[in-house]
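Complex shown without one protein chain; remaining protein chains in place.
Chain IDs A, B and C follow the sequence of writing; residue 1 opens each chain.
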């Protein structure tokens, strides 16, 4: 198909809306308010221009529009990019969304030829493409910040690989561990979080472009070409799936929520460790705040905020699961609600990761307090039981009961296990020898 | 206690933060970013000033500050109110929140005497007071919009009290009802929603002011006076509860979510009714949108958006339930996450109520299509069964089986029940008389 | 209408299902499995019989069925009640639900006259009635358990009205309070929770009975009579609302979730207080558990379980909000999912309330440790600042800064505020006199 030279004249629509051909009335004010998404989706502008550039190149390559028109469009899009970047672009709510805002501006700049860009394309495949590009980048950004936090944790782990502290279960001292070992557990959690973001990114990396409204297009487009140019692994074969799928967004929201939950666990520990009762950690002034009424206060606000922000990431996940529930194919306007929560969870997880990195890297750990807590908490009781099994061939269950009685004795005497005398212990189990004292040391 | 005449000179703090007395470092950039809430809580400015005015009046009445200082403070607050209203007020993130922003500006205007306003008060009771005032107003606003929507529904119900349509169960035509009866069901749901907002408003209407940080204050304050001036029913006796309770916010979020769910049910019906297959309703152009690619489309976007926005109200509810889970007393910084979701659910439910009102009031109902659907769907089958019970003294279960066989016959003949001949029906149950035809009429 | 004497003969249905008149095939196995609800809803048996008795009495009173038949039905229902109570009743999944199980058994016992009970009634209004009765009782039961927990809290509050402990904000010691005051805060939260259950109970107390499938019934029923007999305030005027409304169930789920959140806050405190680092509380052996491997452990399992069970109550709330989203009128089978979560949240909140009551009433509070913590945490710093304002007429902001510097001095000297010398304090603010020491005492 060869583009004709002379375009024909266009009719004048009654409604200013681009889709308003057969409409007699403009949208009501409240309708416009509930309908407009530009305040939220303008954040997709880079992706929208990138997608339009790829689409335009393909239209030219396939002779669907002329090279001349293609060049005009590309030049116009470039200018729009500069305008938005510099803050000179005026976003208009009456133009509803980022796609219409950019297209309308393109027409201002290059005239009616702008209208050729939307050939063989719909807002449905356009927004799906933009959004996938955005989430793909977001995954990379989150992964980068996870890596930075992991590095910080690694550094502390190396420094404190031998700093003894009580390992807790039920927030009760259980057995001696090291601070390095404790924090390293979070490294492993973050590794799995990273794996989830990678999986999400890989799964979403398919191009919806060319699906048009829902059924493809009769124009001889080349979907491989746009998919390649935009860095997608392939294009989505089912065009209805391409425009209506949002599981990629929900999966991203889940990855954020799960990572946030992991951060909330460490945040809780930081808050507890920072109490004068525990005194395991002191946060730097840079990462603490004071009170407007209590001058002595130094509060772990960053840790509390990180803990609290799990709420919004859980909420965002439920938001999208609710939106998609029972939604028939293909595009429905409900889907407009898909971006705000994704943007919010992304901003939140990035902020939390950065804050955690800063808070941890500037914190001071009090290894003396940790060691003392490990020594005070009967944390070697399990070793005592294990000694009984290994040396007296006692079944573990019986060793457990013997140890329980020895612990009770130490509790009553208000002393550590290692402070009990051998006769005391032999009073419970006569075969115990003084080799037992090695097992009772914490370090 | 009589205020002294000559104030003493103040020391110069190292940190610019109001609480920075013993801090050597300023907050890190990311810390400031995660910590600042001014972008969200500036929306409380009216309530903050209102609370401060009441607090100031009480401090003067109780001779805690001088009348002169009190007047200066009130004048300053008034000016700040004008500045914010007119858009001339500069909100500063480094001042963290609305309270500090207003207090700092007060100091600019009236000098050091501004510092006396915070006597016998903490940000903890201040924000709790502001927030309760805000939610109290929000309840009233939502109730007003529910009433408007109810009025619109009432109008349509009156107009269509006799417009026959099929009542659906399982989205299958069940029995004949009227459009008025159908929409009136939503009136009843909205009435209960209104009741929930009323209950929420009543339950929260207690004053936290005077609880200070968490333990009250040694100053001889009059908590009844501030409670009265602010329109609260009473003050909260337990000061720790006063600063840490957020169940009022969660209850508000629940009320919004539940009301949103009700709207989503009607929204779903509007969407289904607007299909060409049902053709029960046509939305006005003002409340529809078109497609950027399919020129014939007229889409019920408003209904879809209302349905979709249930997601964010469910999400906001989960957000706050998550934040409060396991949070020890009294104030924790996690609570800073309390306002954004409340503001968002409020904006959402108000927008949805207004949109629904506009969409419904301008819609056209096609009573002919509804009547036809009622006539086609064997919707009088239950009446037939009831007739058998009433007139032939058949147990209902048996009448149900007889009717089932008559329906099957009509289905096979592809006719309505009322189109079956008497001999046909008597073939199933010989005692049927032609009085049956009255029961088979839809209207 | 007078019931006729001689009933006619019934036809034989092909499908065993009560509704199977026009069905040629029985349900598939998996269909039966997904469709049957008897394992869950058999719990409604008391309410189902109670509702049937009221319905039967009304049918007789209105001459819709004969006295003789009515008596047979009542006697049959009574026998079924005894059978279920004694465990002799066989619930059959192929009969789907509690309603059909009872009706089928009724037929076994009294024969075909059983079929008359379902006159002028549908399973739709029947289950709505049963479920409202059940939730109404559930509210009373929860309220009773809240009251018991409140009583226990009251007892402890009275005993410890003067036991000084540090009040915390951000889990940092803030100001001295008493244990009585702290626990009393939870009394206030529980009071509001109770209020919510009362409101829920009041709002739901309307009778759906008589709405039949969705459109009422042509039989001359007396809805006031059944509403009265079942203790409802009135009957629901809109019959479509009557069968499709489930906001009462969602509201109940919300009340449970919110109450659970309150319990989780105190549970978290109990867990923290029970650490050897805090040592504020010791749980009794009856309310603790040990470890299968660490013989010294004594774990606050009950508190942890109460904290953890917030999860399922939040989850149940979201479950029902999701189910109802976008559900058209009137009855849809999705609504079958309404009972399991309500039963589960009820069982959970009752168990948590009882467990909390037992755990608290048998716990030991260590007032000496609490007092020491209050004395160590600079908790009188705010009083110091207040003293400066009251006695030196310093603006609060300035007093705050002075106090901050004095706290820092005490921190450096590792002493309490009350251990600082007067000259030390005067070095920061010369006008301080030794009257200051009264303000620095914790008690």
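Quick note on the criterion: a residue touches a chain if its C-beta (ideal position, glycine included) is under 8 Å from a C-beta of that chain, and two chains touch if they have at least 3 such contacts.
The shown structure was predicted, so the numbers you read here are calculated from the model rather than taken from an experiment.
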item	value
Listed residues B:173, B:209 or B:313, member touching the removed chain	B:173
Option touching the unshown chain, where B:256, B:321, B:394 or B:425 are the choices	B:321
Contacting the left-out chain in the complete assembly, out of A:155, A:238, A:364 or A:433	A:238
Among A:52, A:207, A:314 or A:348, residue touching the chain not depicted	A:314
Which residue of A:53, A:80, A:171 or A:440 touches the chain not shown here	A:171
Interface residues of chain B (partner: the chain not displayed)	169-175, 271-272, 274-278, 290-301, 304, 318, 321-322, 325-326, 373, 376-379, 381-382, 384-385, 400-401, 403-404, 406-407
Touch residues of chain A, complete complex, unshown partner	1, 3-8, 10-11, 13, 18-22, 112-116, 118-120, 124, 167-171, 174-177, 181-182, 184-185, 187-189, 192-193, 195-196, 199, 203, 212-215, 217-219, 236-241, 243-245, 247, 250-251, 254, 257-258, 261-262, 264-265, 267-269, 272, 307, 310, 314, 317-318, 321-322, 324-333, 382-383, 386, 389-390, 392-398, 400-405, 407-408, 411, 429, 431
For chain C, residues in touch with the removed chain	15, 17-28, 30-31, 33-35, 99-100, 118, 121-124, 212-213, 284-299, 301-302, 304-312, 314-323, 332-337, 340-341, 351-352, 354-355, 358-359, 362
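Keep this in mind: only the chains that are shown with their structure count from here on.
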item	value
Shared interface numbering between chain B and chain A [over half = same, under half = different]	same
Whole-Å gap separating chain A and chain C, where each centre is the average of the chain's CA atoms	33
CA centroid of chain A to CA centroid of chain B, Å	29
Interface hub residues of chain A, defined as touching at least two other chains	290-301, 304, 318, 321-322
